[in-house]
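Only one protein chain is missing; all other protein chains are in place.
The first chain written gets the first letter, and so on, giving A and B; residue counts start at 1 in each chain.
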Amino acid sequence: MATALPRELLRLRGIRKRYGGVTVLRDVDFEVRAGEVHALVGENGAGKSTLIKIASGAEPAGGGTITVGGRRLAGGSTTAALDAGIATVYQEPQLFGELTVAENVFIGRELRRRGLVDRAAQRARVAELLARLGLDPAIAEVRVADLPVAEQQLVSIAKALTGPARVLILDEPSAILTDREIERLFAAIRTLRADGVGIVYISHRLDELAVIADRITVLRDGAVVATKPVRELCVRSIAELMVGGSLAEPGASAATSGDGPVLLAVAGLGRTRAFAEVSFQVRAGEIVALYGLVGSGAEHIAGALYGISPADTGSIAVGGEPVRVHSPKDAARAGIGMVPADRKVAGVFAGKSVGFNISVGDLPALSRVAAWVDRTREREVAAGFIRRIAIKAPGVASLVSTLSGGNQQKVVLARSLAGRPRVLLLAEPTQGVDVGAKEEIHRVVRGLAEDGSAILVVSSDLREVLRLADRVLVVRGGRIGPEFGRSAAQADILAAAAGDPVGGGGARS
Amino acid sequence: MTVTPEVGTGAAEGRVGPARRALRFLLADRVALLCVLLVVMLVWLRVLSAGGYLTANYDAAYLASTMDQFVPLGLLGLAQFAVMVSGRGGIDLSVGAMVSLTGMAFGFMVGDGGWPLWVSLIAAVACGAVLGAVNGFLVAYLRFPALIATLATYYGYSSLALLTNSHAPISTPPVQNLIALTQPVDLPGNIGIPLQVFTFLLPCAVLMWLLVNRGTYGRKLYAIGTNEIAARFATIDVASVRFRAYLISGVLSGVTAVVTVAQFASARPDAGTTGNGMALPSITIAALGGVAIAGGVGRVGGVLVAALLVVWLNAGILLAFEGNAGSQYQLAALGILLVVSALLNEFMVRGRPRRRRRPR
Partner (left out) sequence: MTVLPVPARRRARRVTSRAVEGQELVLAGVIAVLWLVLGLVTSTFFTASNLQNILFTMSGVAIIGVGMTAVIVTAGIDVSVGSSFAVVAVIIGRAVRDAGLGPVPAVLGALAVGAALGLVNGILVAYGRIHPIIVTFGTMNLFRFVAYQIFAGQQVDGVPPAFAFLGGGAPGRTLGVPNAFLLAAVLAALAWFAMRYVPTGRHLYAIGGDAVAARLAGIRVSRRLLGVYALTGLVVGLAACVTIGGSGTVQQNFGTGLELEVIAAVVIGGTSILGGRGTVLGTVLGALLVATVTSAVTLLDWSSDLTQLFIGVFIVIAVGVDLVRERRRRNL
């Protein structure tokens, strides 16, 4: 698809970046030609988002040069990047739900006529953009809140295209879309490509790259591993490039025997538009991982097991007893505990003490008569956890917001353990946590399994999954795909989750 | 995690003089700040009084006698405390209307029905609870914005209160006799503290304090006000906890109604809604006492000290002017206190250094 005489629109040369003592990018070269879709892939933490932040001016580079259309671009300025024609669409659409599509596109820089918003001109201009993206031009006057998510995403793209956009950076645009919606997105991208726009496409779904991308650049540990035309690669080979030649990491504890009693048994679990026919078992002493990309539905399965958004169909049994889980309270009663993903949003009570944060997880156990808190016991329990899982906090009374991310995560973990669950669900347990704390959290989790708990880890971090789990279940399109053992190769698992046509097992509907 | 910067900050903090550290503590700790303000104000007014600048003596006896205003203000301040801590823009505009309506119910029971006092009292509090439950249902279960739900019930309840006895107060002899509930308790030194401080305010305050500081309910209340999503994951029934906060507000309004009827020796259908009503002063007290409108933050002690501060400041202002002019200055004082304390909060949040706090 690449044109005969490719013109380089955006060229990054020798980009370096360090955060504190950690090198995130080392001498990265990357370029986008006019009329090509250049996919950027890599595992979490490989440096993709840092690279696009530098390209879009949101972050200054630590070294290297950025040229746009042959002209050197001063880094670290979003307006300079925008003026040079680099438009970025982030995952979360920044739109105003109550304003119309046209208004959203032009907010803050309205087209005016005699001081008034020139609605007709805006509508005409937006209708043109919408048509280009394959949307119904009539939605220019629809409130954004009334549009489905996919169309909102396209509206964000339309917004990015109002300027002199020559390069369009799309940060995981497909993550939250359904297959059908992705098709619309691709149609729009193809149109833009035909118009000579250079597109940087970031995605975890490797299968779709063959459909939409022209070239692929793979990042690993902050360095470019390969830049190749897409026809030279398949899902499996991309996955191998992403994870490197490394095999299952040694040093992980010996696989725990799979002969304990089944503590968690899930059969035929399903929820409309989230996941379906989910069946698996976790034995006492076993760590099972649900591995899936963002949008795979893995996190919904955990949410259903914990009663956050209950399943419509299927059954859950804990220790052989069937249980009905309609609320987290039901889950706790059944002996299921959970560490939610996204510590800031769903984990910590910022501004409250470590003791408060831990004890709030199991108030009934801490209360003496009726509903009075046994404060001595509360302190003991919190102090016990601080020792047991090595939370680095000055004391029970110190504010949780003064701790490091890793220690905050340990506090959340301690809370979920306060009720002594037999089954523990961990969603992205080490997201945004430094390496040391990650190790420690993994050790605690393994210790829990050795003590006879059944543990289900939901993670999109492949290395974590392989280090921790005895078995890995790949979730794709809301269904459980193939299962992998401890000795599986990373590339196989990644290929299965990211859409290897052979290994995928028809997971997508 | 890394030790070096912490040692560094520690050293930097060590250089800060004790005076500045005390100031920082005062600005951060609302109860301490209010206590200091209270003492400064009392000393200042005592000095003015001794110098003969006040129209009457600002002494302990006078302060004690003005505490009858402390009771409704403190009780309703605590009611706002409960709903504001529960988060999601918690506020109860209907407390005054609940006081009016419950007061009328109480008046009917005591004055017309001839019910025994304790039965009427319990029934009145139950009536307040029902009214609070309506608010709680609208806000917690139907997820109405609190401001709107309680604005609607404010209208509804105050209208019903007026309708019950077609605008007329109930002042039959049994109601008039309720004044006995508000006799001053004589302490040595000619100090007479109104009885209702001991029989109504203190028990309620102690119960409330126990509930939020020692009870599991308090933990849940602060939790849902701080982070509703995290509270859900911590197996807290968010709606039920928030519902009960509005229920508490209703119960405290019921207690206030009983006190108000006794103080007036009459059940007045507009007791809690006349003029600026009781809702707005109570919200002011709660905010002054350090309860955050965003939820999850606030202390019982802060609310009580704020209420006392306002009552005694008002008492002082009253003496500073001839006749009735002082009551106007009370409004100004309340308004300024509220805005200044909010500015102080904002200043503290914004002015706080970004670096991590030094662990003790």
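Note that in this section a residue touches a chain if its C-beta (ideal position, glycine included) is under 8 Å from a C-beta of that chain, and two chains touch if they have at least 3 such contacts.
All of these numbers come straight from a predicted model, not from anything done at the bench.
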| item | value |
| --- | --- |
| Identified contact with the non-displayed chain, of A:V22, A:A131 or A:A145 | A:A145 |
| Contact partner of the left-out chain, one of A:D207, A:E299, A:E378 or A:E440 | A:D207 |
| Interface with the undisplayed chain - residues on subunit B | 91, 93, 138, 142-145, 147-149, 151-156, 158-160, 162-163, 166-167, 275-277, 280, 283-284, 287, 293-294, 324-325, 328-329, 331-332, 334-336, 338-339, 342-343, 345-346, 350 |
| Subunit A residues touching the omitted chain (full complex) | 94, 96-100, 103, 107-110, 112, 115-117, 119, 134, 136, 138-139, 141-143, 145-146, 148, 179-180, 183-184, 187, 207-208, 211, 499, 501, 504, 508 |
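One rule holds in what follows: only the chains that are shown with their structure count from here on.
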| item | value |
| --- | --- |
| Chain centre separation in whole Å, for subunit B relative to subunit A (CA means) | 45 |
| Interface residues, subunit B side, partner subunit A - complex | 1, 210, 214-220, 222-223, 226-227, 229-237, 296-297, 356-357, 359-360 |
| Subunit A residues within the subunit B interface of the complex | 306, 308, 327-329, 331-332, 338, 340, 345-352, 356, 359-361, 363-364, 366-367, 371-373, 375, 392-395, 398-399, 402, 404, 406-407, 415, 419, 434, 436-437 |
